[in-house]
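Below: one structure, written as structure tokens.
Heads up, one of the protein chains got dropped from this complex, but the rest are sitting where they should.
Each chain carries a letter (A, B and C) given by its place in the written order, and its residues are counted from 1.
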Amino acid sequence: MTLLSYAKAMNRALADALAADPAVCVFGEDVGAGLAGLTLGLQQRFGAERVVDTPLSEQAFTSAGIGAALAGMRPVIELQIPSLLFLVFEQLANQAHKFSLMTGGQARVPLTVVVPGSGSRSGWAGQHSDHPYALFAHVGIKTLVPATPTDAYGLLSSAIADDDPVVLFAPAGALGVREDVTVPLAPVPLGVARTHRPGTDVTVLSVGHLVYQALAVAEELADEVSVEVLDPRTLYPLDRAALLASLGRTGRLVVLDDSNRFAGFAAEALAIAGEEGRLLAPPRRVTRPDGAVLPFALGLDRALQPDAAQLRDAIRAVMK
Amino acid sequence: MTLLSYAKAMNRALADALAADPAVCVFGEDVGAGLAGLTLGLQQRFGAERVVDTPLSEQAFTSAGIGAALAGMRPVIELQIPSLLFLVFEQLANQAHKFSLMTGGQARVPLTVVVPGSGSRSGWAGQHSDHPYALFAHVGIKTLVPATPTDAYGLLSSAIADDDPVVLFAPAGALGVREDVTVPLAPVPLGVARTHRPGTDVTVLSVGHLVYQALAVAEELADEVSVEVLDPRTLYPLDRAALLASLGRTGRLVVLDDSNRFAGFAAEALAIAGEEGRLLAPPRRVTRPDGAVLPFALGLDRALQPDAAQLRDAIRAVMK
Amino acid sequence: MSLPHLADRAGRYRAMRLIRSFEELALEWVRSGLIVGGTHPYIGQEAVAVGVCAALTADDQLTSTHRGHGHVLAKGADPGRLLAELAGRVDGLNRGRGGSMHAADFSLGILGANGIVGAGAPIAVGAAWAAQRQGRPRVVASFFGDGALNQGVLLEALNLASIWRAPVLFVCENNGYATTLPAGAAVGGSACGRAEAFGIPAETVDGMDVEAVRAAAQRLAERARAGGGPGFLECLTYRFEAHHTMERRFRLSYRTPQEVAAWRERDPLVSAAAALPPAEVASIDADVSQLLSLAAEFALASAEPDPATADDHLYASGLRPRSGAAL
Partner (left out) sequence: MSLPHLADRAGRYRAMRLIRSFEELALEWVRSGLIVGGTHPYIGQEAVAVGVCAALTADDQLTSTHRGHGHVLAKGADPGRLLAELAGRVDGLNRGRGGSMHAADFSLGILGANGIVGAGAPIAVGAAWAAQRQGRPRVVASFFGDGALNQGVLLEALNLASIWRAPVLFVCENNGYATTLPAGAAVGGSACGRAEAFGIPAETVDGMDVEAVRAAAQRLAERARAGGGPGFLECLTYRFEAHHTMERRFRLSYRTPQEVAAWRERDPLVSAAAALPPAEVASIDADVSQLLSLAAEFALASAEPDPATADDHLYASGLRPRSGAAL
């Protein structure tokens, strides 16, 4: 039995990509030391010219990644904090994402941005605890949130191979997960959801580390209700077919989503269900509050994130 | 009869605020010349120390606005292009929005950011044609999109008086609108929607300049269907009560929203309707496509924005 | 080997004349409505684009600005395809998707005009970094205005280029104004002082003298190509026209008529022409005029894109976005 951790799986995906393609390179802060795990040992193995320690100039090095991508490279950018995505929003949403269309298809920007440790890290407070995946999905940048080590490996591999910019969120709440890997690690295609547990009464669409919460609650309520746990894996482009197929089986929807509620991922899932699904009961969202800023004190931090009790309530509400 | 233009109404709101409160000040590019209309004549009237022409340093002058706000001022920031909001996303979402909670209520940031000319300006292409209001609503920053001159006056006045950061989008498609103003101009409270036309069959929730498209189509279809045209005015915090009350009357919903579809404003409206409304038919969205980048050529630019034909189809679809 | 069409004085004069006449034609097309949305005219600054590009090879690359027609033409883009782009036609450089502010020709190393001030500089640094890695003797020129000197990302880019010794030629076109704001009121210190503070050798040249620009650009480009790291060139220049064609609608007083007239006296085309036999100038002018007639014909003959293709090319991978229409 090989227990593979989530962090190690990402590290291995990056190592495999660096080994397979000389165009792959890495920019980020402290990537030589591998502080975030993602790049551990890779500078030693592939050299400081391919795994590049950058100054604290996120905007310029993200843009440099775009320039390198335009010149044929496949840069991977590591950002140490989820909110650094706000800092480079211009570079990602206004430059990387738009180059292909604006140039009439002359240019491609195969750039992968990875945030190892998104969402709350417990005790890092307001500016280090965001989970802003919905922003990228809204803008139209491919947005990935792997929940398991094998998905982390597979989605990061596919992101690096993709010809468009991709942002991958590795939730802090999943980084420590270990998985018994039985089959060889392999790419996971973008845009394909995964059913973690089949069920017939309620679809719980759950994102990232919350998949584990969904599975635990599903198990706990197993005598009472049959819960299908669906993991979109790719938030954008979303596997609408999988969502609608699941709703076709269950007719009920709860979305479990660790981001702000208003116009978030859960809102989109409910909108799709409303437009295209045939629901037996009003759908429910379990999310952060509107406009959430996570306070420092642990009890307050936890109070603003979706929890198992809220999920139970939501499941029971749609079953009423 | 006094015909008041939208641009003039904003100019007047700003002038009145500057005259009434010495704490109000303006930062922006070319605000002395008043190129965008918002500040026309105001530097001459109030001085270059209160209406400040800034260098092209949006991040620093937006942050300086935050610093000035923390020191008791009420700065208004003008940004020349909607996508400059991407450039200052860190400053708005990670600093201005978070100061109050992170300091435990010690600090307030009464900062107003205005984009005169949001959305497509016809011929300005991909980087100048965004309508990213949903991003701010998701993050939890108060987000306003006035449709009419009196609302532009009233909402801008309220924004400047508000103790939190506010972003106000003045759609390019509405800037030329003129209104016959019969009552005195007055503040419009944040978070209160406006019914432009009552109806009993379908609620068309329409944002900004699209209110006019909704009214035109409602009139055109008047013999066929009774359309209620509802304008949220404030996207966040949204007047959920008004939306639900309207749905209580009509039981049918179409949202007309000039921003990207995925996890946009329309998605939130559909989610609320699904959770709390009692709908007689599946709701519909008329939006930009997912991940839209507006191409330059006018025909292409138009093809990616909501149009009257799409709205008619949507209304007929919910009536089926 | 430097670009053949800019190899001698005649070629450089020709390129400047082409840019000038192209821009005049574009102004007409804006007035007549053939170009929608307007342009940022390059008129007056021709010596900068041509002088710098004369120091580049075909394999070299550049990033441009909102005021980009001059750079794009100087590097060798087809005027017919550029004009078609400005008119939003399918045969435009960007298939009508980009327009004035995003004109690009990747086959010629033109990585694009950019609608965001300062945004091109770090892109140039990344492209230059990639060239280093790939072992190509390539230089990337990055054009920007005096206004861009106050954009954080450009300042970050200067530092990155410096510590990476990236083969970038930073070209600051100091035309004295960022829209209405005088550079003197906006820029603490000096352009070259900033570059030097990041460890980048910097020179100021007369941006109205194409030969002076070329000579300085050549020095810095060769140094960069030889592995000596980035260089910074400040070109003192002036735009003869409005910031943007839309400006004509306003009554603005940020520049005195005297100031404009004084700079017009220093028209870079006049001095470049003076160095050539008058007959050669006349023949070049006639040539260019004919070239532009053909360009206009080409652009007018090109179709407008089919609205059904509006989101073509959104994703390089071929992903098609969901439509915004109701189901």
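Criterion: a residue touches a chain if its C-beta (ideal position, glycine included) is under 8 Å from a C-beta of that chain, and two chains touch if they have at least 3 such contacts.
It should be emphasised that the depicted structure is a prediction, and the values quoted were computed from it without experimental measurement.
Trainee: The complex has one chain that is not drawn here; which of the drawn chains does it touch?
Mentor: Contacts of the unshown chain, counting the full complex: A, B, C.
Trainee: Quick one: say which of B:A9, B:V26, B:L40 or B:M102 touches the chain that got left out.
Mentor: Answering carefully, the residue with contact to the hidden chain is B:M102.
Trainee: For subunit A, which residues touch the unseen chain?
Mentor: Residues of subunit A in contact with the hidden chain: 29-30, 32-33, 35, 53, 55-57, 59-60, 81, 83, 87, 121-128, 254, 261-262, 282, 284-293, 295-306, 310, 313-314, 317.
Trainee: Write the list of subunit B residues that the hidden chain touches.
Mentor: With respect to the unshown chain, the touching residues of subunit B are 25, 49-50, 54-55, 57, 59-73, 75, 90-91, 94-95, 99-110, 140, 142, 162-164, 191, 237, 275-276.
Trainee: Just the residue numbers, please: which parts of subunit C touch the chain that's not shown?
Mentor: Missing-chain contacts on subunit C: residues 150-156, 158-159, 162-163, 185-190, 193-194, 196-200.
Here, only the chains that are shown with their structure count from here on.
Trainee: Select the category (line, ring, star, complete, other) that matches the graph of chains linked by touching.
Mentor: complete
Trainee: Between subunit A and subunit C, what's the gap in Å when you average each chain's C-alpha atoms?
Mentor: Once rounded, the distance between the two centres reads 39 Å.
Trainee: Would you give the residues of subunit C that are in contact with at least 2 other chains, written as numbers and ranges?
Mentor: 94, 96-98, 102, 114, 116, 152, 311, 314-315, 321, 327
Trainee: List, in ascending order, every residue of subunit A touching at least 2 other chains.
Mentor: Expected reply: 90, 94, 101-102, 140, 237, 275-276.
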